[in-house]
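A single protein chain has been removed from this complex, and every other one stays in its place.
Per-chain residue numbering starts at 1, and chain names A and B are given in the order in which the chains are listed.
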Amino acid sequence: MITAALFLCFLLLFIAGTPVGVALGLAGCLAIFMADLGLMAAPTNAYTGIAKYPLLAVPMFVLVGAIFDRSGVALRLVNFTSAIVGRRAGSLAAVTVIVSMFLGGISGSGPANAAAVGGAMIGALSRAGYPRAFSASVIGAAAATDILIPPSIALIIYSVLVPQASVPALFAAGMIPGILAGIALIVPVLYVSKKNGFGLAEKDLPRPPFWKSFREAIWGLLAPVLILGGMRAGWFTPTEAAVMAVLYGLFVGFVIYRSLTLRDVYEMFVEAAEISGVILIVVALAAIFGWAGSTLGVFDHAANAIVATGGNQYVILTLLIIMLIVIGMFLDGVSTFLILLPLLMPIANKFGWDPVWFGVLLTLKIAIGQFTPPMAVNLMVSCRIAGVPMESTLRWVFPMIASMFVVLILMVIFPEIALWLPRVLGYL
Amino acid sequence: MSNEPDPLLMNQEPPVRVPLTFERVVAALAMGALCLITLGNVFARYLTNYSFAFTEEFSIALMVVVTMLGASIATAADRNIRITWFANMLPPAGRRVAEVISSLAIITMFGLLVWLGGRLVWDEYRFEVTSPGLGEPQWVYTLALPLLAAAVIGRAIGHLVRVWRARKVPKHESVEPI
Partner (left out) sequence: QTYKPEYKISTVVGAPFPWGLMAERWATIVKDKSGGKINMKVYPGASLVGGDQTKEFTAMRQGVIDMAVGSTINWSPQVAELNLFSLPFLMPDHKAIDAITQGPAGKKIFEIIGSKDVVPLAWGENGFREISNSKRDVKKPEDLKGLKIRVVGSPLYNETFTALGANPTQMSWADAQPALSTGAVDGQENPLTIFTVAKLHTVGQKHVTLWGYVADPLIFAVSKPVWDTFSPADQQILREAAVDAAKYGVEIARKGITAADPSVLKEIEGLGVTITRLTPEEQKAFQAATKPVYDKWKARIGADLVTQAEKSVAAR
């Protein structure tokens, strides 16, 4: 009865278009009130839900994304990568994917990556003869590798919800799947470009000079080294790494490229605060829902019921992934984590799935969802920049979705794809 | 580059009567302070023998401030994470009802945070609860929750009034930030 109230209240508000966090929080409050669990649990859990030190990395990495978006690093990386790859059919599209992956080593969010790469690439791609809808598809799909390649806001939030999986272990575990996902995207991108003769418009133009473009790009190339290397070497925690990246990005933007102004800094601070607020208010209010559900034993019962069906773990996993695909049509990554993890973790524990592997698997699924219409945040950003409607990308994104799904299936069959690196680095 | 509209946050300027200056300036200051404290922490660790680490609780308190102010700005600009896909299938009158329900839900939720969060603050004040890290009065930190929840309520009321006055529900495009 109370369980039904918890879920019905959430669903009704959610369908009416209430902000996800508010729908979760109110449903939680209603259940707490009906079960007489003490309503003071609401403000306490909302506060402790966000008053957690590891979450501090969220606003910081959002800020890093904004700074590297505006500083012009992406553009220099494009020139440098083009100097290496040359101007064959599909090569500039492949460069887009590589630059996205590289920026993925700096920023922690897919849409931020799509914005940065889209701003730098869309003009160049059009001049080289790629249709704008195709370009928007490539940018949206490539940006999805960002939340796998560390740093990743998605993995930070997963770690806060699943404390057994530490941020460094998750970051290390996301690296190889992220690179594989990028490679998996390059394959259909090159094939489609070859087949349609995309990217040949400027094939006779000279390549950008290697050394000059390298000198300009070096500052961008060093950023992931600073962030990931600094964390690995134990110089700083993930949060501190983000702040060092902020400092570095401001230095590059002000001193080296001279592309930033103080006004920009103010605007970036406000923008990062708003985006962080949008994420963290869901985290805070979902904590009320999570508390109510777990205190009432709702999630445990549901997990027991699912396991008690006696299904093979791969069957259950397949069903979970299908469920995630459906839910991913309507919901973003943060909300997916916050709503489903309390239910999914008991199932994962019962089957003995490694929480680090499971976190990267879920994140890979969310990454695919980021460029799967209709709710596809990365495509939303890249289509906006390209000035094309999202429907026009449908025929291009499909092979990319399929290709990234292959990586997901590989990760289910070979968990070591995720777990090898953190094990070697001593995080597991 | 700053002249172009930001692709992440379209409609930079929400149509508010009460300007967002307060939220924006305080949020930017809090972000700046967060950066400085964390930087100070790193430098103090390597360059001095003085431990700066207990400032962690300032950082956490500032993060709560950033969250609530960010939520307030996002509520004013209608950029919270919400799904209007189902509501958009309704006829115009139904859409308006859904939009009113949504705004009332925001007001109720943050109203609960003002009321219950206020009780939490009062409780911490009365029983002289100190913060775990620095031993400061805890209620000073917790106060951000009910106080800034009131700001969100104000923004939600503003949105409700605009929806009520307008003939049709404004188009919503939420940010999905990760």
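Note that contacts are C-beta pairs under 8 Å (C-beta built on N, C-alpha and C of every residue); 3 or more make two chains touch, one makes a residue touch a chain.
Keep in mind it's a predicted model, so treat the numbers as computed, not measured.
> Specify the residue from the set A:T18, A:S100, A:S137 or A:S166 that touches the hidden chain.
Looking across A:T18, A:S100, A:S137 or A:S166, the contact with the absent chain belongs to A:S166.
> Thinking of the whole complex, not just what is shown, which of A:T18, A:N45 or A:S276 touches the missing chain?
Of the candidates A:T18, A:N45 or A:S276, A:N45 is in touch with the missing chain.
> So which bits of subunit B touch the chain we can't see?
45, 49, 51, 53-54, 56-57, 120, 123-124, 127-135, 138
> Tell me where the left-out chain touches subunit A, residue by residue.
Contact residues on subunit A toward the absent chain are 37-38, 40-41, 44-45, 47-49, 51-54, 159, 163, 166-169, 232-237, 287, 291, 294-295, 426-427.
The rule is short, and it goes like this: only the chains that are shown with their structure count from here on.
> Which of the residues in subunit B end up touching subunit A in this complex?
1-2, 6-10, 24, 27-28, 30-32, 34-35, 38-39, 41-42, 56, 59-61, 63-64, 66-74, 77, 79-87, 98-99, 101-102, 105-106, 108-109, 112-113, 116-117, 119-120, 142, 145-146, 172-178
> Give every residue of subunit A touching subunit B within the complex, in rising order.
Interface residues on the subunit A side: 13-23, 25-26, 29, 39-40, 42-44, 46-47, 50-53, 55-56, 59-60, 62-63, 70, 72, 108-112, 114-115, 118-119, 147, 153-154, 157, 235-236, 239-240, 243-244, 246-247, 259, 261, 263-264, 266-267, 269-282, 284-285, 330-335, 366, 370, 374-375, 377, 380-381, 384-385.
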